[in-house]
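Left out: one protein chain. Kept in place: all the others.
Take a look at chain A:
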Amino acid sequence: MELDPIFLSRLQFAFVVSFHAIFPVFTIGLASFIAVLEGIYLKTQNPVWMKLSQFWTKVFAVVFGMGVVSGIVMAFQFGTNWSNFSYISANFLGPILSYEVVTAFFLEAAFLGVLLFGRGKVPPGIYWMSAVLVAVGTFISSFWILSANSWMHTPAGVEFRGELLYVTSWLEAIFNASLPYRFAHMGLASFLTGGFVVAGVSAWYLLRGREVEANRKALSMTLWLLLILTPLQAYVGDLHGLNTLEHQPAKVAAMEGNWETRGNVPLLLFAWPDQENQTNHLEVGIPNLASIILKHSPDGVVPGLDMVPREEQPPVWVVFWSFRVMVGLGLLMIAVAVTGLVLRLRGKLWSTPWYFRVLQVMSITPFIAVLAGWFTTEIGRGPWLIYGIMTFAEGVTPSLQGWMALTTLIGYIIVYALVFSGGLYYLMRILRDGMEYQPAHDEHSTQTTTLRAKRPFSAADVPFEEGAR
């Protein structure tokens, strides 16, 4: 069998970036939650808020640590597997990606240390400010990386001089056409991730009657947040889709499973796309709805996959289904949030165990939705690496051979499996020990607190193994 370095590099990139993305997407949301908790505590001085904030900061620290480790790998992926792409687009991408890393470090250097280790050592106002700045910092960091990614989808502000791309307008390049939608959608996704995880974990504690006061507060406030944000996400997602329709019609055609450019296009709920014969099997749909959503009229003409030559079509099957997974989960989230409101209005929110169990399960759905969303976006843009400018084949490292890419792909899978199952296992232990756990003080306690390392994981003090307390 011929090992294709392009395909394997794509697989590798998809694997490492998917892995990386699930950590920041959670920390971005959680950082804001912690900042809010600290703000309320500063105002009310009720220790419950501090307890909550302390607990979630521990979780934050471990997840942030894993984000950093997996991010370091990302910084090298562009050079090892996509060196042509890096070389040609470096005038724009180099500074932008550097800004992402630099922001993260700046954050870490200046404020994260205070947030993780500074409680009681700095004035409360300053402590709260650090929490806010960490939250703002995670947003700035994701702004840069999303700008880079959006630019690859809707390139602007650059021109070729000879072989290389040169920036003609930094403003146009950074604030390219799809950035506002992507940034808003991703920001909301982060809040939803943070929100559903906090809700699910709080519900789990409540089912076991642990720290009832604190967990009720956390659950109640996240449910209000989710009630507002879930519909908003659907709305922003719709705008994002309309923007994509304008710039990458073939991707939208794949998302809709629409092979033919025509009017009165149905919204497909189920179908089995068949790329070979350029058609769908087993279609179930709502008549005219796709035309209405995309063109605001039942007979609106919607672009189909026949617009582009066959070899420029993305793999329809994956795009079609990952899009449905995301939207399906998004609708489910709205339903769950609204159910919470109904129960609350009836005064039954704290006495409905099945709802807590639902929330528990829901806590993993945002991660799935986020990855499904990225798969839609990224696979749907194929075969373009920079849309309309450079294909995957043109961007790949010329000296890369299939077996090399395969070796490192397997290597990364093994390393991540080992390392992150350790991390995940540890995270589970923190969650299980919960807010009640306070480390035993030993005779060196004063020394240990003053000498404590200023690095993320050491903010968590739960032992690694069972019963090793």
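In this section, contacts are C-beta pairs under 8 Å (C-beta built on N, C-alpha and C of every residue); 3 or more make two chains touch, one makes a residue touch a chain; residues count from 1.
Keep in mind that, in the parts below, contacts and distances are computed from a predicted model.
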Of "Nitrogenase", "NADH-quinone oxidoreductase subunit F", "Urea ABC transporter ATP-binding protein UrtD" or "Cytochrome d ubiquinol oxidase subunit II", the UniProt protein name belonging to the chain not shown is "Cytochrome d ubiquinol oxidase subunit II"
Cross-chain touch to the chain not pictured, restricted to A:87, A:139 or A:350, is A:87
Sole touch to the unshown chain from A:3, A:72 or A:393: residue A:72
Contacts from chain A to the absent chain lie at residues 65, 68-69, 71-73, 75-76, 78-80, 83-84, 86-87, 90-95, 97-102, 105-106, 108-110, 113, 163, 166-167, 170, 397-401, 404, 407-408, 411-412, 415, 419, 422-423, 426, 444, 447-448, 451-455, 457-458, 461-465, 468
